[in-house]
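Here the structure comes first, spelled out in structure tokens, and everything after it is commentary.
A protein chain is absent from this complex, but the other protein chains hold their places.
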Amino acid sequence: MSLALFWIFAILTLLFAVGVVVFRSPVSSAMSLVMSFVGLAALFVTLDAFFIAVVQVLVYAGAVMVLFLFIIMLLDLRTEERRPVKLAAWAGGGIVLAGFLVAIARVISSLPGATNTKPEILPGLNDVAQVGVALFRNFNLPFQIIGVLLLVATIGVVVLSRRELK
Amino acid sequence: MTNLLIALAPEAFLVITALVVLGIGVSAPKARGAITAATLLGGLVAAAALLLHPVDGNFLHGMVVLNPLARLFKLVLLGLGLVSVVFAAESFPKLHFAEALALLLFSMVGMMLLAGTEDLLMIFLALELTSLPLYILAAFAKESRASAEAGLKYFLIGSVAAAFLLYGLSLIYGVAGSTNLRVIAKLSGDPDPLLIAGIALTLLGFAFKIAVVPFQLWAPDVYEGAPTAAAALIASGSKVAGVFILTKILTLGLGHWTGTAGWGQFAPGWAPVLALMAAASVVLGNVAALVQSNVKRLLAYSAIAHGGYLLIGLCAADAPSLTAVLFYVIIYALTTAGAFGVVVIVEKQRGGSHLEDFEGLGKSSPVLALCLLVFLISLAGIPPLAGFFGKFYLFTSALANGRHLWLVILAVAMNAVSLYYYLIVLKHALVLPAPKETVPTAAPASKFLVVLLALAVLALGLAPNALIGPLSNGQTVKNIIINTLQK
Partner (left out) sequence: MTQVSPLLFLILVPLVASAFIFVGSSARRTALIASLVNLVFVLALFAVFQTGDASYQFVSSTPVIPSLGIALTLGADGLSLIMLLLTALVTVAAVAVARTPDKNAGWFYASLLFISAGGLGAFASIDLFFFYMFHELALIPTFLLIGIWGSGDRQAAAWKATIYLALGSFVLLLGLIGLYLIQPEGSRTFDLRSVISMAGLGVLGDGTWVYLLLLLGFGILVSLFPFHTWAPQAYASAPPPAAMLHAGVLKKFGLYGLIRIASPILPEAVTQFANLLLILLVGNLLYVGYVTISQRKLDWMLGYSSVMHMGYIFLGFAALNVFSITGASLLLFAHGLSIAALFALSGELRERTGTLDLAEFGGLAKPMPFFGLLFGFASFAAIGLPGFVGFPGELLVFFGAFAGGEPLMDSVNGVEIFALNNFQIATVCAVWGVVISAIYMLRAYRRIFFGPVSDRWKGLPEISGVPRVAIVTLLVVMLVTGFFPNLLIRLLASTSLWL
């Protein structure tokens, strides 16, 4: 059951991710991205990571995407012009890619370690309180560093996007 | 707990300094002297904290690990960062100067954290903290198209590489069940395919950090377009930190999967992958550098080639080779920082960094020309300068391992090629006359620093043991390669 769900959501996620690149209209691309994020959230659910699933939907599919759409609206982006598809290039690239994938698959499947059982990772952290405790106790230092990282990003945005007064 | 505070004090001082500098920037944006002074002062306080209160130990389950080697690298990275700060005064736009220095400081914090950790999560975060300020700094000259292009290119390729790296690290984490390198090192038996994929993706991610094939494309454009002081840090500090942590991940965490890179006797592992990356980088970097007309681009291709030399040492993966790699990367960083310093001053005097802009340098400022001579022939590996000794040590220890003759022969042949393009720069600087009279612009601090770096390169060439001693004695390199030795 969960395996079937994994395949369904994984394929959905990938298809919409391809859609982000393929669609010519920015709004369609953004909506594809939303769907891709939702698929990803569903994958988290199948892994019993409910908290991350919720955050994924709330933050990415919700907040970040709204910002994306705002920006698309503000910049008044038009649909990209469609470029002629070069069949030969696609075919050549496809052949190389397929060959590469086959080679990788054969190498990997020939390795004897493929059947090793994977270790247990961490006990489930589904309670928001547990997540908070882990974040502020075990992962306090990384959390602080992310704070600095966000400050850097803020400075960068302000400095680079500001229109200088002459 | 107090020990942890002392252990992280240098980084904390730098963050505080960065905030103070931002504050000065808001209240007195024109006081560039004060801003530089505050930055340097903060850096010196951090260096003092590092030197006067050395703490060794393992904190937070390996997230912060300090030992003499890590502290040595923190000091080197701090020094390289401060060198860029001094150069920044000559090469950054006047606008938003405080923000630029704060970003340099943040990047230094990332590098220093990187040198003192054995945890995949921290490694990734610290790498991002190193890179993100550099992306912004690369685009900092807002009136210049080249700078904008450099920033965008650096950012896009960097993000893709970061994605590779994160994917690789998370696969390693998934297989090992821990982000701690020493726990990962306990994995044994047949390699898991996921682990192989994880290692491969990690290597690709690091290929970006240290600018080797296949993620080398950004280097020439970024070195050329970015403000030169930012390029200096990208070429020196960022590379040192990347090589150091890559060495640590591969030998401390993944020492069981070294494999062999000998000609005709490849065994699966990361060494053969590195060997191919090294061979490609050495050839591509040296050959492409031959046709460059901009000194910064030329230095970028030479950086790719030097990344290749470093990987050769990593392939050998025994104590002498790793000591040689670490020695080489420090020497390389000092030399490159110095060369960029000369470029900073020349750019300020002539307004460009093309070969023609160096013409007549020997006449107009002989000291600077002499320093350039020292840096370039050190990069070319001519004695008695430190670069020669670094190469000698690297190649000797890679050969002593007995399997890397093909790589060393390739590297030596390409090194002979490299002499040509370094000499082209010297020909322009020393042999050709100046096309027009130029007024030397005073840049006393940068010039002083350039002379200092040249003296350091000369001194380390005459007495390399001053650095090899600390690198190879007792607890240092053995600390990070203990698993390889036990193998």
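In order of appearance the chains are A and B, and numbering begins at 1 in each one.
One rule holds for everything that comes next: a residue touches a chain if its C-beta (ideal position, glycine included) is under 8 Å from a C-beta of that chain, and two chains touch if they have at least 3 such contacts.
Nothing here was measured: the structure is a model prediction, and the numbers come from that model.
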Contacts of the hidden chain among displayed chains: B
Touching residue (missing chain; options B:L95, B:L370 or B:A459): B:L370
Option touching the unshown chain, where B:W270, B:F340 or B:Y393 are the choices: B:Y393
Residue numbers in chain B that touch the chain omitted from display: 320, 362-363, 366, 370, 373, 377, 382-384, 388, 392-393, 395-396, 399-400, 408-409, 412-413, 415-416, 419-420, 423, 426-427, 430-431, 463-465, 468, 472
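Definition applied: only the chains that are shown with their structure count from here on.
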Between chain A and chain B, centroid-to-centroid distance (C-alpha), Å: 30
Complex contacts: residues of chain B adjacent to chain A: 8, 15, 22, 60-61, 63-64, 95-96, 99, 102-103, 106, 109, 113, 121-122, 125-126, 128-129, 132-133, 135-136, 139-140, 142, 151, 173-177, 189-197
Chain A to chain B touching residues, read off their complex: 108-109, 111-114, 116, 118-121, 138-139, 141-142, 145-146, 148-149, 151-153, 155-156, 158-160, 164
